[in-house]
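Take this structure first; my questions come after.
Below is a slice of the complex: some chains, not all, each in place.
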Amino acid sequence: MKPVEYATAPEEVRAVFDDIMRTRDVEDVNNFWKYLANEPRMLRHVWESLKEIMGPGALDPMVKELIFVAVAITNNCKYCKVSHMAQARAKGATEEMLNEMIAVTALANMTNRLVNAYDPPVDDMFRS
Amino acid sequence: MKPVEYATAPEEVRAVFDDIMRTRDVEDVNNFWKYLANEPRMLRHVWESLKEIMGPGALDPMVKELIFVAVAITNNCKYCKVSHMAQARAKGATEEMLNEMIAVTALANMTNRLVNAYDPPVDDMFRS
Amino acid sequence: MKPVEYATAPEEVRAVFDDIMRTRDVEDVNNFWKYLANEPRMLRHVWESLKEIMGPGALDPMVKELIFVAVAITNNCKYCKVSHMAQARAKGATEEMLNEMIAVTALANMTNRLVNAYDPPVDDMFRS
């Protein structure tokens, strides 16, 4: 499938592209959005969800980018990793932070499988 | 496989259990460690890795617990989720923070698949 | 590992290649089969399974290709995605259908993680 460029995009796609560019103060949307525009309904839902959840909230926006990257690394999604790693850096993440996030992600993937293997019952202290 | 209890554990396992209890200031280790003690070499490696990486460092320890939970949710590891969610709360995570972390994790899993599907080329601005 | 070409393939591999070409009315098998021919037993089992299940049955063959692609997108298998997307188109899938299938796949991956996180008990109405 081919990317949808602004010049030839239908009205509903342009509206989302405009909002992305305005919100992020950039002059073009990155490739993810141009390809997703093949499905204008998802383009709108995904953008509105990300705009609200990844912005100011209970967690620091930089922390949310780190969580996003941790999931992308777990799922082996390269584009997701490099794009959100760039956003994490733009929001203040240092190389030390990124390396430590990678370490946590790797260790979690290891201990997840140790739990799958040994199947320990949930301790009483962890029951809510 | 059965959990290894302190009373009957070999010396090398007891040494790790002691260090866990001392480091965390708790009176017993949780089930994960008792089961992992079936493989004393991994017990030691996993504990030493977690002790160093999950402690003070470039990222706030609470943030590292949130990343751990995000991976556990992605991989559907229930024990890992409830145990590290408990640790995140103990280190200051509010319910709002936990819910927002869950939202980020879910959205990342969605956009990872949109990227898998549309396969957008990495934008120049994301190249390091 | 290298692909196995018809000219130099052992008899048992040729028999499967012949059946693939005859069944699909093509003049050569695609790369998947040439590589899988390194393990002639699996070549035969996989072909016989796919031939029976992906052909006429309870579901429309085009729908089965869409399901195949949804799994490939979830697992991030690029070759699987492009080859079965081509077959879906050949069996009548429109671009609108493909985009909608992608949207469903992405949403399912998101809600799967929301369920992992919140762990809602199965409602009585869903119990069989």
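We just call them A, B and C in the order they show up, numbering each chain from 1.
The rule is short, and it goes like this: a residue touches a chain if its C-beta (ideal position, glycine included) is under 8 Å from a C-beta of that chain, and two chains touch if they have at least 3 such contacts.
Keep in mind the model is a prediction, meaning the values are calculated, not measured.
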item: Whole-complex copies, counting every chain including the 3 in place; value: 6
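Here, only the chains that are shown with their structure count from here on.
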item: Greatest separation from chain C - chain, by CA centre; value: B
item: Chain centre separation in whole Å, for chain C relative to chain A (CA means); value: 28
item: Mean-CA-position distance for chain C and chain B (Å); value: 35
item: Where chain A and chain B are represented by their mean Cα positions, the distance between them in whole Å; value: 20
item: Sequence positions of chain A contacting 2 or more other chains; value: 1, 38, 42, 75, 77
item: Residue ranges of chain B in contact with chain C within the complex; value: 73-74, 76, 78, 81, 102, 105-107, 109-114, 116-119
item: Interfacial residue positions of chain B with respect to chain A in the complex; value: 1, 3, 30-32, 34-36, 38, 42, 46, 49-50, 53-54, 57-59, 63-64, 66-68, 70-72, 74-75, 77-80, 82-84, 86, 94, 96-97, 99-101, 103-105, 107-112, 114-116, 118-123, 125-128
item: Chain A - residues contacting chain C, complex; value: 1, 38-39, 41-42, 75-77
